[in-house]
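I have placed the structure first, in the form of structure tokens, so that the comments after it can refer back to it.
Note that one protein chain is taken out, while the other chains of the complex remain in position.
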Amino acid sequence: MSYLFGGGAKQDTGAVDPVKMEMAVAELDMITDVFNRLVTSCHQKCIQPNPQSHRYAEGELLKGEAVCIDRCSAKFFEVNKVVGERMQAMGGTAQATGGFGGR
Amino acid sequence: MSYLFGGGAKQDTGAVDPVKMEMAVAELDMITDVFNRLVTSCHQKCIQPNPQSHRYAEGELLKGEAVCIDRCSAKFFEVNKVVGERMQAMGGTAQATGGFGGR
Amino acid sequence: MSYLFGGGAKQDTGAVDPVKMEMAVAELDMITDVFNRLVTSCHQKCIQPNPQSHRYAEGELLKGEAVCIDRCSAKFFEVNKVVGERMQAMGGTAQATGGFGGR
Amino acid sequence: MDFSQFNGAEQAQMTRLIEKKQMQDFMKLYSGMVERCFNACAQDFTSKALSTNEKTCVQNCTDKFLKHSERVGARFAEHNAGMSTLAREQTGC
Amino acid sequence: MDFSQFNGAEQAQMTRLIEKKQMQDFMKLYSGMVERCFNACAQDFTSKALSTNEKTCVQNCTDKFLKHSERVGARFAEHNAGMSTLAREQTGC
Partner (left out) sequence: MDFSQFNGAEQAQMTRLIEKKQMQDFMKLYSGMVERCFNACAQDFTSKALSTNEKTCVQNCTDKFLKHSERVGARFAEHNAGMSTLAREQTGC
């Protein structure tokens, strides 16, 4: 999942701030949690609409499946944004901004 | 989830007993695990009986839903107790007492 | 789950290699993760084929259920092997060898 | 959970651990709600934008789920309080 | 898992980690069983008390699940033992 993480650079060394590290780890955990749920949800919506009858006749992504994945991902990001806004509106302290760790 | 945890007070400081801390963390993890499963189970039973047709026409809890949640929670606590007793009867070393960390 | 772990013996003490420990913990986590998924999958296939109508009329494993569990486990191990081979074939760096930590 | 047998250092560490766990739980609540409301509300994949109906559904789903969690949490706290009282009466502590 | 290349300190730490993991696994088994048996057996929400039928169902569900886990565990252990033997034969160790 190396595509998820970039990495800036600021080369002065120093002491490790444990609180900062903990926040970063929590953010990292949330990003991968959301990513895993996105993978599962869109797999259900686009690849396995009927698990009982589906026998995986081929290993390639069909054209329709690929298009569905793109739309499904886009909708998932929108839902992420709406849920974040709603939680803030209800007084939550959500720092959610519609991105997953993007600033 | 601050309502889950109280906290007594005994102010003599001293060394941290790692085994005691580990037990406390394990108990804490179990309490939140059980709580999360309770939330999911009663959401399925009371809010989303038919996920396919359910379109969330309103954001309020309906009266019937609220009553269902109370009964569902009460039944869940009873199931928790029965499972704990059964595990002990079968020779398990379960310390489960029907509470979730309550002593 | 004590049956999962044997344990050789080599009694010279020494320093703990953190990388080696981390690999061992990751392997341990994967073994129990696979085991838990095996338990859930075969429970679904053999014990609860129809959760709606199933009322658990008895606490014993029926003969047919026991036979099903054995076959289900054997098939699960085969699937584990095939998935591991496939991941390697697709360029994955999977060290999966069809065993769960067995060398 | 009863921390009365904990000394000061242990209570301090436990408080930090509970705060950490609350942050993790909050994030899990958040991502779980995204998954749940997405699965319940996003049905049409002929378009990549949420329809007005889908968006309303997600908003209601979020509101309702938060209220649901809150109510379950209140029942859970009552139950735990009851168990602690019972245990104190039985053990005489 | 094969710990023969571990030195004493590493084996000691690994033993502690395995014990910790076993406690976590036990608790997860427990809460997973509560969820599973609740979902399978609690069907009627016109009352807040478990009916006799529901209680019997939960007891049977628990007993059966524990026996199921035990049997699966036995197959799993056999499989792992078989894999280790095979690996030893192939590598000559």
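By letter and in written order, the chains are A, B, C, D and E; residue numbering begins at 1 in each of them.
Keep in mind that, in the parts below, contacts are C-beta pairs under 8 Å (C-beta built on N, C-alpha and C of every residue); 3 or more make two chains touch, one makes a residue touch a chain.
This one's a predicted model, so the numbers in the text were calculated from it and none came from an experiment.
Put simply, the hidden chain is in touch with A, C once you look at the whole complex. For subunit C, the residues in touch with the chain missing from this view are 22, 26, 29-30, 33-34, 37, 40-41, 44-46, 68, 70-72, 74-76, 78-80, 82-84, 86-87, 90, 92, 94, 96.
Taking the whole complex into account, subunit A touches the unshown chain at residues 1-17, 20-21, 24-25, 27-29, 31-32, 35-36, 38-39, 42-43, 46-48, 51, 54-61, 65-66, 69-70, 73-74, 77, 97-103.
To be clear about the criterion, only the chains that are shown with their structure count from here on.
Under the contact definition, subunit C and subunit E share no contacting chain.
The minimum number of touch steps linking subunit C to subunit D comes to 3. Across the two candidate interfaces, A-D and B-D, the one carrying more C-beta contacts is B-D.
Note: centroid distance subunit B to subunit E, computed from Cα atoms, is 20 Å. Annotation: 30 Å between the Cα-based centres of subunit A and subunit E. For subunit D, the set of residues touching two or more other chains reads 28, 37, 39, 41, 58-59, 62-63.
Along subunit B, residues 29, 46, 70, 74 each make contact with two or more other chains.
Contacts between chains trace an open chain of neighbours here, each touching only the next in line.
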